[in-house]
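Missing here is one protein chain; the remaining ones are kept as they sit in the complex.
Then we have chain A:
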Amino acid sequence: MAMNKIRGAFAVPRKGETFELRAGLVSQYAYERKESIQKTIMAMTLGKDVSALFPDVLKNIATADLEQKKLVYLYLMNYAKSHPDLCILAVNTFVQDSEDPNPLIRALAIRTMGCIRVEKMVDYMEEPLRKTLRDESPYVRKTAAICVAKLFDLNSSLCLENGFLEMLQEMIGDPNPMVVANSVTALSEIHHTAPETNALQVTPNTLRKMLMALNECTEWGRVTILSTLAEYRAADIKESEHICERVSPQFQHVNASVVLAAVKVVFLHMKYVGPELAKTYLKKMAPPLVTLVSSAPEVQYVALRNIDLLLQKQPDILNKELRVFFCKYNDPPYVKFQKLEIMVRIANDKNVDQLLAELKEYAMEVDMDFVRRAVKAIGQVAIKIESASEKCVNTLLDLINLKVNYVVQEAIVVIRDIFRKYPGYEGIIPTLCQCIDELDEPNARAALIWIVGEYAEKISNAGDILGGFVDGFNEEFSQTQLQILTAVVKLFLKRPEKAQGLVQRVLQAATAENDNPDVRDRAYIYWRLLSNTSDQDATKSIVLSDKPPIVTTISSLPPALLERLLQELSTLSSVYHKPPEQFVGQGRFGADAVQQAAIEEQLQNARENPLAAAAAAAVSGTTPPAQAQNNVENLLDIDFDGGAPASAHKNESGGMSGLGGLAGTPVRVQSPAVGAPAPAPAGSNNLDDLLGVFGDSGPSQPSSSGANGSGAAGDLMNGFSGLDLSGSTSPANSNQPKKTNEDILSLF
């Protein structure tokens, strides 16, 4: 019985699609065979497993019909792995085809051979490849050049032994530009996967050859050559000048990727030429960059991200082109956000009026995310350009008067930053205080409270306002609580007679009834300070000290990272503004990497919602299970990303590993312009610093929140590493907050 069953499972099915296809494939009529091959390919695309037909498809390989040959080859490439033994049967045809009088067929044979990734095939490839590399037809030669890269990928030692690399290096001198381009492509690929081979060495001779080919080969070939030139360090100034001169005509190319590649070459080599000449090139590259902004939205997006980088290095190359970056009504959001950032970057005192009018227009649109960014941009402009600050403030007041809830909230946050830089705008405080009831976001509430505390001596009803907040102290988010605490203390120091009771109440609430160690810590500090009777002024000079001035609120990359990214212009890395190793994983992840990934994801979440995360981290001291579960869930989620589809397909795709494989790595990199609502400045800063990615825009945050914020983030980090390893909180971790508590207390 059992035997029968097993035999049944292995027998060829008598009916169904596979059966019909098989019948067609072995039909005596040529057209029926061809049709069946087409159907087989169709089924393959739909994800059906038609590898069982391998021998039957293979029978059709020897044909004069080129189209049919291509289809069979396509099938072979897909299923060669599942039938490595049978592939040998095809070898003969390949070898024959590689000597066909028709160059198209020769090229097709060598191209396909390289794509059949079976060890046994490699042995037979050597001879045809050697021949085709020296073929009389450039079409075959250029195909063979790429095939060397394929062979290297498959079996590098064989490739080296047979001297294919040397042959390729010779081919850079080929008279045909496309052969040159493809040889460079292949060599550069080999060079990048195995730097020790030193495959692509640019000598004065090869440099000359490449520059010659640059003007004649296809656009894609140009990109390759240009990328190689960008990586090359010129021997002397003369050579740099020469490269710039030869490359700059490519700015006029119609293909955006050629333009960007040319910009990259000139930008990198420009450093070595004289300042005068460099200036000319900067001027020359501005119009092509602007033209990129009118291309298709996706290309535009890449271009805008790159322009952002270039502007950070050379802030004034585009300062006359503000209008080009005005958002169109139907621009996709990712393009709009990026345009906003660039407009702020190129704002100066000449174009600021125009920009403000435009930003105000955006702030009245309906897309909430966009509106918030527009309001934020107004604040950034105010802080960047002192002479425009008054106009900016007036614009913000106009917007507040529209009484649109989210506009008001964002505007208040922005105005807080403006007060940090220009304390003189106190006249607008009454208007701000009127909106107090509309604010429901912790960030906006905190901002307003900070303003009230800062100007406590000038706001007659400051006590009443803060009193209202103190009443609901325990319902507030911790971020707001911290600000209430600080503001009340400031009020007390400035006008002790009014706030005596208030201070008592708030300190009581913060120390006795609050669970958040940060809030408690800060309250204890204030308590100690206030009960210090020996030197009243000491308290004042601590709490009411001068804050370090804000220089800018526009985020910019740290110089080292910027330098690094400029080398990567037009690549994904330049789109993400991150060095490649941060998002290009190695496929499979070890335990360390999974943990690292989980931490990063948590931090990503934390960045999007700093408060909740901080709260969660803080809470973890007292209620570990919730946090632990949270983490475990997250880990499950991560597995889900790659794992769920993997398991679904496991049977079909044979030897593939379940989780590991391609999408296994769980880090999700989001395009920067598309993140969730703008993160709160203080929270995100600390987290960013931790990651060491974005550098600091530190001065933008009120100094008072600095210390505790980073503390929270540190806890976060600890919490996660502990949790991710074991799935439950380690005791050391839960002790941490308490310990810091004691430390601080013992200080006094």
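Quick note on the criterion: a residue touches a chain if its C-beta (ideal position, glycine included) is under 8 Å from a C-beta of that chain, and two chains touch if they have at least 3 such contacts; residues count from 1.
Note that contacts and distances are computed from a predicted model.
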Omitted chain, identified by the protein name its UniProt record gives, among "Clathrin adaptor mu subunit C-terminal", "Skp1-related protein", "LSM complex subunit LSM3" or "Aminomethyltransferase": "Clathrin adaptor mu subunit C-terminal"
Candidate in contact with the missing chain, chosen from A:Ala303, A:Leu359 or A:Cys435: A:Ala303
Candidate in contact with the missing chain, chosen from A:Asn92, A:Asn198 or A:Ser294: A:Ser294
Omitted-chain contact residue, chosen from A:Glu32, A:Glu126 or A:Glu219: A:Glu219
Contacting the left-out chain in the complete assembly, out of A:Gln252, A:Thr431, A:Asn461 or A:Gln500: A:Gln252
